[in-house]
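Quick one: this structure, given as structure tokens, is what I'll be asking you about.
The chains shown are only part of the set, and none of them has been moved.
Chain nomenclature is as follows: A, B and C, assigned in order of appearance, with residue numbering initiated at 1 for each chain independently.
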Amino acid sequence: MSRYDTVVSNGRVVLPGLEAPAEVALGIRDGRIVAIAEDIADGDADELVDAAGLAVLPGAVDSHFHIGIYRPVEEDAASETESSLVGGATSVISYFRTGSHYLNKTGLYREILPEVLGKAGGRAYTDYGFHIAPMTTSQLDEIDWMAGEAGMPSFKYYMFYKGLNLAASSTDAAAYTMSDSYDLGHLFAMMEKIAEADARYGDRGRVSLSIHCESAELIKLFIERVRDLGLPPLETYSKARPPLSERLSIHEAGVLASEARVRVNLLHLSSADSVRAVREVRRLYPELDIRAETTLHHLCLTYDMLEGQGLGGKVNPPIRTREDVDALWQAVLDGTIQWVASDHACCLEELKRDELWPAQPGFGGTALIYPVLISEGHLRRGLTLAQVARLVSSNPAQAYGLYPAKGAIAVGSDADLALLDLEREQVVSRELLHSAQDHTPFRGVKVKGWPRLTMLRGRVVFRDGEVQGPPSGEFLKRPLSGRRQAVARA
Amino acid sequence: MSRYDTVVSNGRVVLPGLEAPAEVALGIRDGRIVAIAEDIADGDADELVDAAGLAVLPGAVDSHFHIGIYRPVEEDAASETESSLVGGATSVISYFRTGSHYLNKTGLYREILPEVLGKAGGRAYTDYGFHIAPMTTSQLDEIDWMAGEAGMPSFKYYMFYKGLNLAASSTDAAAYTMSDSYDLGHLFAMMEKIAEADARYGDRGRVSLSIHCESAELIKLFIERVRDLGLPPLETYSKARPPLSERLSIHEAGVLASEARVRVNLLHLSSADSVRAVREVRRLYPELDIRAETTLHHLCLTYDMLEGQGLGGKVNPPIRTREDVDALWQAVLDGTIQWVASDHACCLEELKRDELWPAQPGFGGTALIYPVLISEGHLRRGLTLAQVARLVSSNPAQAYGLYPAKGAIAVGSDADLALLDLEREQVVSRELLHSAQDHTPFRGVKVKGWPRLTMLRGRVVFRDGEVQGPPSGEFLKRPLSGRRQAVARA
Amino acid sequence: MSRYDTVVSNGRVVLPGLEAPAEVALGIRDGRIVAIAEDIADGDADELVDAAGLAVLPGAVDSHFHIGIYRPVEEDAASETESSLVGGATSVISYFRTGSHYLNKTGLYREILPEVLGKAGGRAYTDYGFHIAPMTTSQLDEIDWMAGEAGMPSFKYYMFYKGLNLAASSTDAAAYTMSDSYDLGHLFAMMEKIAEADARYGDRGRVSLSIHCESAELIKLFIERVRDLGLPPLETYSKARPPLSERLSIHEAGVLASEARVRVNLLHLSSADSVRAVREVRRLYPELDIRAETTLHHLCLTYDMLEGQGLGGKVNPPIRTREDVDALWQAVLDGTIQWVASDHACCLEELKRDELWPAQPGFGGTALIYPVLISEGHLRRGLTLAQVARLVSSNPAQAYGLYPAKGAIAVGSDADLALLDLEREQVVSRELLHSAQDHTPFRGVKVKGWPRLTMLRGRVVFRDGEVQGPPSGEFLKRPLSGRRQAVARA
């Protein structure tokens, strides 16, 4: 019997706590990394993976995902996590809520979540977890259970649902959310519950609230202002949901979080103004744990780039300007932003069509998670590979209770790996992305630094553009650390 | 012919720019001060007012008033400005809005304001002006006219009307405000209009927005929490509209004002938290003109003091704790707060009765404006008389376009004077206040420092507890400075 | 007998607390203003001064002056205060210290100050007071006496004397200051003594410490760096005493003052960096009373303007760049700087000559105090006349215990007036300045807004370019308010 099921050798490996990649071999057994060594003899391995010329990073943790938002959970769980493998992501954490879209119903999560888990089970190509949005007063009472037992200790509030549906095409918010008090009072009550859960369970892993920071009341005003200006549609949409709306919401969230003393994640910052606001609330409430996220598309696209390409790029918050992109990268570089995610939502062309307001927002991007960070971050702006790994893997894993089972190449961690070829350049096309989505706003963008191979818990699941084998993703019952460590010690 | 119609002599006079009172005589002609001198010969005056032993301060400008909110405008205009004379106030600026209460209707202000002015005309004992609350989108377009022509260059927004009526007993806000988009979008659009008006007319006098900072969404949550706790009613009410609600609203107002670059007045701060928030927004937006107000009752009363005295003290924002009172005085002393007003609203016992939630909020206090500041501020906490005069007279007059015709004892200014006896102590009773209100939450409070005489534009209108002569108040078409200066030069 | 010795009528008078000038007449008797009125009958006055077409401002208080620094006290006291009248200044406060220059000796101030007062007595054309610099440990024990009895409740520390003489041509600082521990320890001990004196006497008038903020240790370094670069001499000098040196010293002063809780005046800010530092220390120590001064020359001159004009413009801190001038004006406009003074030191050409390092620093400017503020501040940058009056008269008078006897046109105040012709433009020449100084770095500068008439305690002392009558200045035993008020009431 060999010592290891698999050995990955000859790569430049990004290890926790070290800025420079190390030339080490990884010994893998039973899906976990069990040895890191300067060299491992060929004979010690059943299977050899030669990473010569490649950078070996922990599998990305795409922590902002939407499985089943516009299509059946079963279908998205399969096709969209397959797309994740293309970009080197081996875990996704998907937002789920009751109300319109998703399962189009409301009720208690104790009843609904088993249904969701049932639908997703056995279909995903990556490991997967869920963040949960308590939409109703009754669901607030389930927070303790979700954090403490159900393995979903991260929650969400959508600040702009207060008066709008997702597409901003209707103001019958109550019908949309299937809730009648979805407002700042609901948010504050939620924060208190989450803070209580963190006090109770936080020693095992952070319990936190993620917030979509946009203001319905401002958006309604600005929609009317820009509706008939005749600007290109995505510019119209950006101006209809202006950065001011993010800035306002971030300050509202800051005041309430400082009172409730809850840990928060400010999602998908899209603008210079939102970055400013994050710095302001951190300075106002230095005792708070405030983390900030941006997305691949906000780091990569502008509405000018997408002019003439239809409504594929409609998303909340909107794609903005070059100045905003630059401000976001600056915030990534100086540590204002902790992680980057895709906010992946498979949204078919038939949901977009030709009219701005009814078009559904969102699109996929998970297949680009490492390539965009390498191309725009590492190669163009000087991020180290270690920084890249923290931004898309270690930091979200730590924030959401997955670390170090996920997010780290360490002895005892899951053998989730992305083997990146920093020289490989490809122009993005929808075929490349392996998603069910039949278009992509990233089309035509030249990106350098693609995974040659993606490994999930020791198994090669993607190699040279092709998925390998059947789906093997498992549900991530968080916090993971305890369970995996127990395994490691057994 | 004498040189002066009236001479006020032998008093200790508080003059602009001087901290110590001066022993000067004032020569008055045609309603204005035309001479300030060390001494004026008796023969130079038709009428002599001997102010020996008295402090002579500019008539108070009670800049937060509600004429006609619960009773006909005609009645309040008479009885409640009579009450003002008792406290040394010679000008009031009353808030007016369409919707429920007041005239119980909506429409354009171009049509409604003449009606209001007609009803008030000839009845008031003090000079009087109006702040206007644009409640509907159509009224936003009247801001330029109101600021530039109608003489009402100060506006108001009620942040808590977004989902509540005034008494917080109903959530049918649209019916209450008679508006369907009374929210932060409306506020922002209003701010832009006011900032434009200030750019156009501001060289003649400040154009500003006053904001009632409480959050409907939080109040709805907290009402449910405290409703059945069995606490005393005014403590219940304070906890139902907690300081957090003010803090949130102040930050919302700050973000929007910083974007619109509008001058704002944050009204009736009631709590330590609201003071903190004012300091925070000033630090965040140092370029903004942010002024802060508190009220007599928030400086003087606590809900503990009022326990067992019914619902007379219900008011928005609520009466709070001793710690809040102390924080407000600290803010007055260190300059965080610029002025003090009464927020006078004549609210009869029959509107209060026995049930907390339906009881109408508000009560009168204008008769105490100088007495409370002298008693609690000057005598107890060491404010100079000059500070007192700035807090209730010069500062609101400057903020609202009345200075120096009002708010100053200066050559050319209106001869509006309060002659205070700093030794006179009285226990507050409703009779003392000369208001139509049939109760008072200040009942039993011992106050020292009452006007012996109040003079309006050169005429003695109140002396030794009795009103003198018929009502002689005039409408204050603001900014005043231009008109009065023109008169002075003619 | 007429009611008034003198009446000033028809002018536009800047009164305390009013932004717009008022068209009032001033009645003067026994040297004080005893009446301010819309009009005063001609027959009421022995002497009429017609101020038609002129702005009437309180006589300037030139609060940074150096009588007797390079010439005998007797001579400077006469010739240099004559120069003050030209610019509308009626009071000067001169810095005095033991050590080199001045009387060239050391000892106790109880013995030396009578000598100084004796030499100055009867010679000055303006009223005059003294700030005192305690140079030795023994003199620290005289602070209580100087503040409480001798009428000199303002003190000075020179941060750059620690290792340099005044001209920066020698590092034998001890010989220069005639002190052996003139360092930050001495400064801190002085601060504590002054804070104690303020606690004891401050209710009568502020007791404060003025600080010359430059760092000897940095200057020594930079002198060596720039000495041989061949730059023009005044540019060399600016770079030899760089803004960094001010910034460092201001922060040192801030730390020590925050510990001693002493009131401080940061003198003659010269640079953008010094302005930044003042803002920083105010933010660090919000509880401190920190006031800031700049000078006429730092607001008016650049070293580029003076290139080729010799060493007349050598001064500490140095004349700097256009960017610095602009930053100083910005600080004046936004309130960062409280007052402007001349830092007048009569320094003859023979003390300047041709060599940069031995040339003595300083020059005169008092004759320009109102003209520069009117020309550069009011006419060019939009300062109101009321702001101008505060900057050169009211604010320094308040800071140094003269207000409202000086610094205000008010009933009871000294009748010290500057009647300015805002249309009168002159090119500066040394003859115009009426100083003993035989050159001026302001030569050739075009200035608009000169006094037509200067009045000191009711007497016309300067009119149409000519001094009127013999010197009549008196010693200002501070705080003045008590004494003058007593007189006023008698």
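FYI, a residue touches a chain if its C-beta (ideal position, glycine included) is under 8 Å from a C-beta of that chain, and two chains touch if they have at least 3 such contacts.
Predicted, not measured: the structure shown is a model, and the values here were computed from it.
Here 3 of the identical protein chains are placed; the entire complex in the file holds 4 of them.
By definition in this document, only the chains that are shown with their structure count from here on.
Shown here, the protein chains touch in a chain-like sequence that does not close on itself.
Comparing chain C-alpha centroids with the centroid of the full set of protein C-alpha atoms picks out B as the closest. At the interface between subunit B and subunit C, over half of the residue numbers appear on both sides, which makes the contact a same-residue one. For this pair, subunit A with subunit C, the centres built from the Cα atoms lie 64 Å apart. Note: centroid distance subunit B to subunit C, computed from Cα atoms, is 42 Å. Across the interface of their complex, subunit B is touched by residues 15-18, 20, 22-24, 27, 34-39, 394, 404, 408, 410-412, 481, 485, 488-489 of subunit C.
Partner subunit B is touched in their complex by these residues of subunit A: 163, 181, 183-186, 188-189, 215, 217-222, 244, 247-248, 251-252, 254-256, 259, 277, 280, 284.
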